[in-house]
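The excerpt is restricted to a subset of chains, each kept in its original location.
As written, the chains take the letters A and B, and residue 1 is the first residue of each chain.
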């Protein structure tokens, strides 16, 4: 397949470009993000109006924000949304009011254990306003009257997501999902979209057997909204699915199995990780936390797994302003990209075979039969053994295990047998 | 559920009241016993006429006995049925004859290894008469002429059993069987009926889901006779069955699995015993010896197990006059009662669940969602994990194992989810 050197640096550059945008569950930040991705891949942008019922949920009002700050008595901004968009609690209602520090304190969020980190806080479904700041800065706030300004709007609008269907020869689908709904955080937001964008490019520039369904969507309610529109066809067609998140650091590889733990997606993920990164950590399905929660839930029960670098919730910078480009590196992104690429290649290459000719074929007349000394040679034996087990249920790796020959050698022999019309794919 | 303190003493008192009655395979002793039990629970008394074919068997003539003794030359009773009804071989034919000791000896039964015990002997299907006595007493019999009297009748009559169907909300049945056919023995006869009587009272005074089929029946031919009448419906409806016998001593707990060893009855019995008496002994199905022999036989193959205290045949007093109230104690009976009660409660509580809402519900609007620090808290996670596995096949203990949360906690969370209409029973 084609050259993808520098792919790590390209993904990293794209992530840096997307970093400053203030994304949320809805609003122009998501639209702006998808518009930039659309320059790389032909995303369709979809909108679901506020108020739409989505199973147990309702699409909320659209939130947009222009400015927000807390200013001291001299008019000096002590907390400023323009410096870091994590300073404002997501979905903060508009306000412009003066108040003493004691009242302001009830609306401030900080992390005593990580005094230099601005925490990430949202309030999608309860109306409130608030500011987040480093605990060190909070301690330095002096008594006095502060002006509090949130210049935001909460209005009827829509939830926005991006969708890309890359048709293959077959209607069976491979599904990829990542989320776009967090403001300026690198690993637990942007690593997913940039890796998935690069994977989409890889898929599009290669011949493919399967159809690929790729979505960039706000977490949870976005995934449910998507399921509410597409669950039936996805249940029918999806042979393997992947939630891509937290794929930018360079610390480890990890994997969350599907609910059943033994789907084709699990088989492929485990095979690829064992091969490329045998020390990867396998989490339990109980440790799931992103949109595989929706895809694997009743009654959808899709075969969706998640391969990550370091899992959300298990690295110290998670959900704070520290989740930036000291965490996410070109090498980290590239490692994840290569693993997912290998999964796609594996899926594309995974074929099951059936012998065509009843009994053993006459390999001699096809110049495929040779003997060394008294016995048939290893290559001929491989042909016979593949044909013996080619009963329509075994793929290359299954055959490799059954006949105790390396997969690459099995694959080579299968090509010969396919050419010789002794074997067919099923 | 309701108070059952003193239940051990009550069962013990009932057993003492039933002890003197001379029961056999048929006859008035069984009727008298069932009449007393009927004062506690609304048993239906059923009669099956002598001569009725029951699969490979035929209901025998009815046996009744008024008196029986062996008197010496001075008219003094050296063996006397009135002193202990085990002195007469069950189903002894009538006789009134004088004979020398040598002839009498051929009709005497005693246990040299247990010289103070009167053995329990019957001859249901071969006509004979005989007396049982302590081996010590036998050795003291002097040469001479003895008068032998058995004042019994063997006439067309019937086999008698008691049946109690306690209807539940569903037609699926839980089956309990105990036997009434042995004369004065405490553990290997009366412990079963008194524990089952108490269980029937417990079942009746509580709301219930399942229907309960409870029988008090002569062993073997009684069980077969019952199957000949009810096998079809029992095969259709029985979800779990229990043979109750030898449940009165306080030495140990033991369990005989069903033929398949993995039915719901087995699952419940093992779970309850592991919880309450983890040192219980698990016998093999090959060790079966009471009416589970019939219920589990081809072609009935019912899911019937037996939970006992000390198994028949494995305690020294078994089938002798020593099986009395030195063996059976209030504590012993109560222990067995509590295990069976726990089985019933477990069966009644065992529900399988299915999530109602597609995808994850919005727990926040139901005040069921909370986060501690950066991640959702344990309780919220339990809700999500239960919903993820609530696919209609898992009960509380299955869910507990799957999501690695204590069963009590799972049960609590399920109640919340049921109330919130997020979960339903199947």
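Please note the rule applied: contacts are C-beta pairs under 8 Å (C-beta built on N, C-alpha and C of every residue); 3 or more make two chains touch, one makes a residue touch a chain.
In this text, all values refer to a predicted model and were calculated from it rather than measured experimentally.
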Full complex stoichiometry, one sequence, with 2 displayed, works out to 3
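By definition in this document, only the chains that are shown with their structure count from here on.
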So, in whole Å, the Cα centroid of chain A is separated from that of chain B by 59
As the complex stands, chain B meets chain A at residues 354-355, 357-362, 364-365, 374-376, 381, 384-385, 387-391, 403-404
Chain A residues touching chain B in their complex are 55-57, 125-126, 220, 223-224, 227-228, 231, 259, 285-286, 289, 293-294, 296-301, 313, 318-319
